[in-house]
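Contents: one structure, followed by commentary.
Coming up: chain A.
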Amino acid sequence: VGCSSDDTASSEDEGSGEDTGSEQEETSGEDAGSSSEPVKIGVLASLSGALETYGVQTKRGFELGLEYATDGTMEVAGRKIEVVFEDTETDPKVARQKAIGLLEDEGVDVLVGSSSSGDTKAVLPIAKQHEKVMVVEPAVADSITGADWNKYIFRTARNSSQDAVAGAAAIADEGVEIATLAPDSAFGRDGVGAFVNAAKDLGADIVHQEFADATATDFTANIQKIIEADPDYLFVIWAGANTPWNQISDLKLQEKGIQVSTGAPDIAALKTMKPLVGMEGFTVYYHELPENEVNDWLVKRHEEEYGEVPDLFTPGGMSAAISIVEALKKTEGDATADSLIPTMEGMSFDTPKGTMTFREEDHQALQTLYKITLEEKEGYDYPVPVLERKLSPEETAPPIQNGQ
Partner candidate 1 sequence: MESIISTKDLTIAFGGHVAVDGITIDIPEKQFTSVIGPNGAGKTTFFNLLSGQLSPTKGAITFNGEDITKLSPTKRTRKGIGRSFQITNVFPNLTVLENVRLAVQSKNKVRFQMLRHFTAYKQFEDRALELLEQVLLADKAHSLANNLAHGEKRKLEIAMLLALETQVLLLDEPTAGMSLEEVPAILDVIRRIKEQGDTTIVLIEHKMDMILDLSDQVLVLFHGQLLAHGSPEEIMNNETVQSAYLGGLYDESSA
Partner candidate 2 sequence: MDLFFNLAINGLATGMLIFLLAAGLTIIFGLMDVLNFAHGGLFAWGAYSGVWIYDISGSFLVAILGAIVTGLLLGALTEWLIIKPVYGNHVQQILITLGFMLVLSEMLKVVFGPNQKSAAPPAYLDGSWQLGDVILIKYRIFIILVGALVYGITYFILKRTRIGLIVRAGVMNKEMVQSLGINIRLVFMLVFMVGSAMAALGGVLLAPYSGVIYAEMGMEFAILAFIVVVIGGMGSFTGSLLAAILVGMAQAFMAYYVSELSLAVNMLLMFAVLIFRPQGLFGGKGEAA
Partner candidate 3 sequence: MKALLELHDVQTYIDQYHILHDISFEVPKGEVTVLLGRNGAGKTTTLRTIMGLNPAAKGSVQYNSEDITKLSPYKIAKKGIGYVPEDQGIFEGLTVGENMRVAMKKENESTHERMEWVLDLFPDLKTFWKKPGGQLSGGQKQMLAIARAYMNENELLLIDEPSKGLAPIVVEKVMESIQQMKERTTIVLVEQNFLMASRIGDQFYILDDGQTVHQGAMEELQENETLRKKYLGIA
């Protein structure tokens, strides 16, 4: 009763970008396999709550991605593509309900999502039960392509280990002394673990690992310890709202000869990093970094549509869309997992971040990441990531963790 979701962005509103899918007709979810039927894609994202900004980035990217990959026809191999967006509210329970609704009531053929690792993990078993391919974007937890993985799961997002490897590649070298600072959570610990391995591989010394309460407002103690360890670099993995940047600068780390490095976040969060101008680090995406047609198209269309540049996770959403459309082209519209999985394994596709490849073993997309420095620039109210060098997909390839 009243629960059929109307937020399907069908081809009618292509180019309108506004999510007013009001003329949506009811479609029965049965035998979606026949080629006259549209292909349905369900996208799970945090469209409200704390991760709303990420969810919205994914959504915009995904819509533009479909448009790009189908040349605006919103059709692939003769089948229309329909998308249903659902808000997970960053609550695993809701995510799961929405996923069930998408699969069973809407009858979607492919799932995409979601903004948080918890939401995503709660949905993984359902994809398996329903034997539907799920493209994970932008959740980062390693276990999604590790311990909790199943064969229906593909990921266009980079995982924590890739971040870590990129972070290491940006600063680690023979004899360099590095300390780390991360939130005391699975996210922080996994990330540091992977970073430490990667950095050691490159010959660096890890002199101190510091974990802090992610909700704390005061990081003095943590920074004190780092000062005492006196490394060349402090590598910070941080997510969450209370940031340590102000204190890092107030306690004059840089003046003590400790360089700070971290992954650059989205633009809103970059604004809080003014004290870190000059920092060397890496990023997943910043719209000025990649040089390719897809990205040019994305930046242009995104500005037309929304009056602003694409942000951290917009290309991820777009990549997910492109990967699905490309796979469907190859299967000639067959959206069943049986034909999609073999097609997607090892598949390469062009994204705003260059070419990505789904690794066969764990379905993780190998992709380019960027080594950057943060610089002050005229006309920007935040420190701008400036390209140092591209970190190639091979260079940042994470270890395979799903036992395949």
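Just so it is clear, contacts are C-beta pairs under 8 Å (C-beta built on N, C-alpha and C of every residue); 3 or more make two chains touch, one makes a residue touch a chain; residues count from 1.
Candidates were picked such that all candidates are chains of the complex that A comes from, given by their letters.
As the structure is a prediction and not an experimental result, all values here were calculated from the model.
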**Q.** Single touching candidate for chain A, where 1, 2 or 3 all sit in one complex
**A.** 2
Q: Using the touch rule from the top, collect the residues of chain A that touch candidate 2 in their complex.
A: 49-50, 52-53, 56, 184, 210-213, 215-222, 224-225, 241-243, 245-247, 250-252, 268-269, 271-272, 274
